[in-house]
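Yeah, one chain of the complex is gone here, protein chain that is, but the others are all in their spots.
After this line comes chain A, so read on.
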Amino acid sequence: MARILDEGMVEKRGIGHYFTHVGLIIGVLVIFFPIWLAFVASTVTQSDIISPPMPLWPGDQFLTNYSKALTSGINAPVALMLMNSLIMAMGIALGKILISLLSAFAIVYFKFPGRRLFFWLIFLTLMLPVEVRIVPTYEVVAGFGMLNSYSGLIFPLIASATATFLFRQFFMTVPDELAEAARVDGARPMRFFWDILLPMSRTNIAALFVILFIYGWNQYLWPLLITTDPSMNTIVMGIKQMFPSGDDYADWPVIMATSILAMLPPVIVVVSMQRLFIRGLVDSEK
């Protein structure tokens, strides 16, 4: 079995095989090196960083730098910014999933006037980049008094044409007989949605959650616009805010520690959801 797989899946044997691996390893090193440097910089003192040559191995300041970052940071404690980011990213990811599931359900399973029109309107918004609508959106959010609030961070980003489209495509592959069987079994539409459609979409939901969580986590422009209060800063924009303006000196070890901390949640989400993801791909349930 293993032999067959090896021969089937890897066409090149011998030398070519090793070259492929060497190429891949070099690629990984190139990508990983800056992250390694950031990690090293977050474990040494400020003077170690600014006096060349830059150290390549971790120092002994790990606890000092990270606890300083987490508890006090520069403008706001990093722990607080992490929490803000987490709330925003979760809010965006879950909200987007919920709304797009429901709208895709409506578009696919119900006949109502203007159904196609609504779908194409949603589809059309895919073509508008965020920057085009950011000023009017700001006006609206400011008008509702949602500046410097979680709702202001989350709601404007919650509608998602992409996710709606994705779920629509998935729902259309679900055989009609399933909906009919549920109808004969006595399930009303929302019951069908919760009992059958939702569990069937769970691998799609997991995949989308990963993508949307990272999308939410990495939001930069929007939080920058609407949060002026440091206690509402999110981590990604917070890193930029830590950079000194004018003659202040940059506390590089703390900034680097913050960067490393900012990277962790998306990595955790990807790694932990990957299992669900792959399982979903392997045993498809359609």
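Rule of thumb we're sticking to: a contact is a pair of C-beta atoms (placed from the backbone, for glycine too) under 8 Å apart; a residue touches a chain by one contact, two chains touch by 3 or more; residues count from 1.
The definition used in the following text is that contacts and distances are computed from a predicted model.
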Undepicted complex member, UniProt protein name, chosen from "Sporulation protein", "Carbohydrate ABC transporter ATP-binding protein (CUT1 family)", "Cytochrome c domain-containing protein" or "YCII-related domain-containing protein": "Carbohydrate ABC transporter ATP-binding protein (CUT1 family)"
Listed residues A:H17, A:R115 or A:R183, member touching the removed chain: A:R183
Of A:L37, A:L86 or A:M200, the one touching the omitted chain in the full complex: A:M200
Hidden partner interface residues of chain A, rising order: 175, 177-178, 180-187, 191, 195-196, 199-200, 283, 285-286
